[in-house]
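Before I ask anything, let me first share the structure, which is written out below as structure tokens.
Showing just some of the chains, left in place.
Naming follows writing order (A and B), and every chain is counted from residue 1.
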Amino acid sequence: MKLIMAVVQDKDSVKLSDALVKADYRATKLASTGGFLKAGNTTFLIGTEDENIQDVMRIIKENCESRDQLVAPISPMGGNADSYVPYPVEVQVGGATVFVLPVEQFEQF
Amino acid sequence: MKLIMAVVQDKDSVKLSDALVKADYRATKLASTGGFLKAGNTTFLIGTEDENIQDVMRIIKENCESRDQLVAPISPMGGNADSYVPYPVEVQVGGATVFVLPVEQFEQF
């Protein structure tokens, strides 16, 4: 038995939840902020047998991997027009930081 | 030293907190959602010596064990009267998913 703790961006959180449920893995989500990833994020707790670890890793990677995304510029409200960029910019979104922890005992009541 | 992570339903959370305090165990509660248990849930972090693990398990089981409960039907608001069930139904409530993690170092400042 292992406990997987995965910190992912909020924007990928629903997608990852759905993919885990579909593959029959149970996860608990903890509200979390800052840190490993810049935007708002969610920490998933996933308890699973050792033989499923690589499968869960694949699901996390498929749904959360860091990628570039074009973002339309937001026109400046009021001042700061000097720094306005009138074309889409590429930003990095997503990403996951994953820890696999050993479990000494597991109980369900 | 071990770190116990226990995911329990919100409805059992206060009862479990009180029982842990009464037995002199310290717990931190993390807000959590979905996953191991269907309703809203709370994740307890309980750090304790190895010899107390079974005692903490007993307290969690006594306060959170999954059980059936009769629920009065809610009369349908507006439509969907076809699916209305006019008698109490038995639903499963409670339950706990508990991980015991090894601790390599423990500090209090």
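Criterion: contacts are C-beta pairs under 8 Å (C-beta built on N, C-alpha and C of every residue); 3 or more make two chains touch, one makes a residue touch a chain.
It should be emphasised that the depicted structure is a prediction, and the values quoted were computed from it without experimental measurement.
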Overall copies of the shared sequence [whole complex; 2 in view]: 3
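Keep this in mind: only the chains that are shown with their structure count from here on.
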Angle of rotation relating chain A to chain B [CA atoms, steps of 5 degrees]: 120
Rounded Å distance between chain A and chain B, as computed from the means of their C-alpha atoms: 25
Complex contact set, residues of chain B against chain A: 2, 5, 7, 30-37, 41, 43, 53, 57, 60-61, 64-66, 95-102
Of chain A, residues touching chain B in the complex: 1, 3, 17, 26-31, 45, 47, 101-109
